[in-house]
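Only one structure is covered here, and it is reproduced in the block below.
Of the protein chains in this complex, all but one are displayed in their positions.
The block that comes next holds subunit A.
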Amino acid sequence: MNWYAIKRQLNGWAILSFIALLFIVLPGIVVLVELFAPVNENWQHIREYLLPTYVRNTLFIMLATGVLTTVIGTSLAWFVTVYEFPFRRFFKWALILPLAIPPYIGAYTYHGILNYTGVIQTTLRNEFGITVDQTYFNIMTIQGTVFIFTLFLYPYIYTITRAFLHNQSSSMVENARILGRGSWDIFFTVVIPISRVAIIGGVSLVLMEVLNDYGVVKYFGIQTFSTAIFSTWFGMKDTSSALKLAGTLMILVIAILTMERLVRGRKQFSYATTKVKPLKPRQLNGWHRYAVFGYVATIFGIAFLIPFVQLVAWTVLTFEQVFTAEFFRLVWNTVSVAFIATVIILVFALIIANYTRLFPSNMTRVISKVTTLGYSIPGAAIAIAVITLFLLLDEWVLNVALALDLGQTFVFRTTLIMLIFAYVIRFLAIGYNSIESGFEKVGKSFTEASRMLGWGTVQTFFRVDIPMIKGAIMSAFILVFIDIMKELPLTLFLQPFNFSTLATQAFKYVSDEKIHEAALASIVIVLMSGLLIFVFHKVLDKEAD
């Protein structure tokens, strides 16, 4: 590369991308630096007596959730794609809906259903005079945690695998049928191997969500990395050890991602042709029909319908008490902060994606990888890193102000800036992936055509590139917005004093043992997410046509 080649790389796009990237990497650096700092006595204690428990619990939950979500997600995807059974078209969409219920809401809803004063035990006692053994109805265990994660996270695997099967498998499955293989056989010898990449992608998303979760494990009192980081930080007031835990967690995440890469390798099965011939579902006969229907309906029932109905019932119960002016402020807070953060994320994502697309090189490949890293850093780790960073920043601002004799200074860590900053780090990857794939789909020739007609990269960006990927921008917006709206750990620990969102308020009610009062906030989250998920899939469907 000669010098003008280097100059060509260093343009406005590059500089803006580097700045955006710096924000993303900074907290990670804070955490990793602390990992190598000298240890204190407390950390030795944690490492010796507590860390093994955290690791054991976290790994058990991950492993069990990973296996169960894979089984449920892929089997549902297979049934919905390949067989015709009652209400198939309804379930095709409905099976995504559990994604609208954040696991922490699912967790307290199920606890509320199953506990001593819950609807099941009350009915059994009052109607049938049966008092049950509480151990069978206690969901606040590690198995219960796995149960909750499985129910509300399987859609990640279901949607990815279903899309893959729908687009890619028809000729292979049809060929296998012609060659005389039975369905069961085809599922294990053809479908599982070819959709391996899609399934692994889905599972790693599920595992990232599990590691990120704070609400479920905190409520159920399970000792995992997330809860340990916060209890060390707030309970023991030991920031250094909390950062060390966060660093250990990040290394675990990096290990998972590396493993995913290794397992996936170069085996990306997809057709060279873009012509997609969807698989025609096959009619099922006799009891098979009802067995499949029963299975699918049961999953939908326990993962969406039952918790949803319970939330509606509680909302009705507490509506007058909770539906106040204060509640409107919660909705406004949630929507406005999510909106601002989403817009910032989309601007960053567009700039970085356009830069990596226009100037492909090893450098931009690294940038692209790092951009997506934030999503794999669990909320607990980001929260503590961001606070540490903002403490340093405020201290620095104060020192500068003192030196210049400015008097009153601006304190960043008491404002929404800190929270929005954390959102951007964590969710940039979601916006970026969606926009990057949008760019990939339209290719570069429109951009090149525009430049051949005398427009520079910036004008081309606004006049051609953005209108061309409108659909991808829209779906990026929806995905990021949903995630921020229901986000819990970051919001819980970084929200300014006197500022709450629907998610944190619901969690606060639940922590105060006011499960019923939390229902309204929860149902608003579920309804908004559900609606947006529906719009998102409509957008995708329209684009596919």
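Assume a residue touches a chain if its C-beta (ideal position, glycine included) is under 8 Å from a C-beta of that chain, and two chains touch if they have at least 3 such contacts; residues count from 1.
As a convention for this text, contacts and distances are computed from a predicted model.
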Chain excluded from display, named as in UniProt, from "Succinate dehydrogenase", "Branched-chain amino acid ABC transporter permease", "Putative RNA polymerase sigma factor" or "Carnitine transport ATP-binding protein OpuCA": "Carnitine transport ATP-binding protein OpuCA"
Selected residue (touches chain absent from view) among A:Gly235, A:Gly301 or A:Pro467: A:Pro467
Residue among A:Phe60, A:Trp455 or A:Phe499 that touches the chain left out of view: A:Trp455
Touch residues of subunit A, complete complex, unshown partner: 2, 4-5, 8, 360-361, 445-446, 448-456, 463-464, 467-468
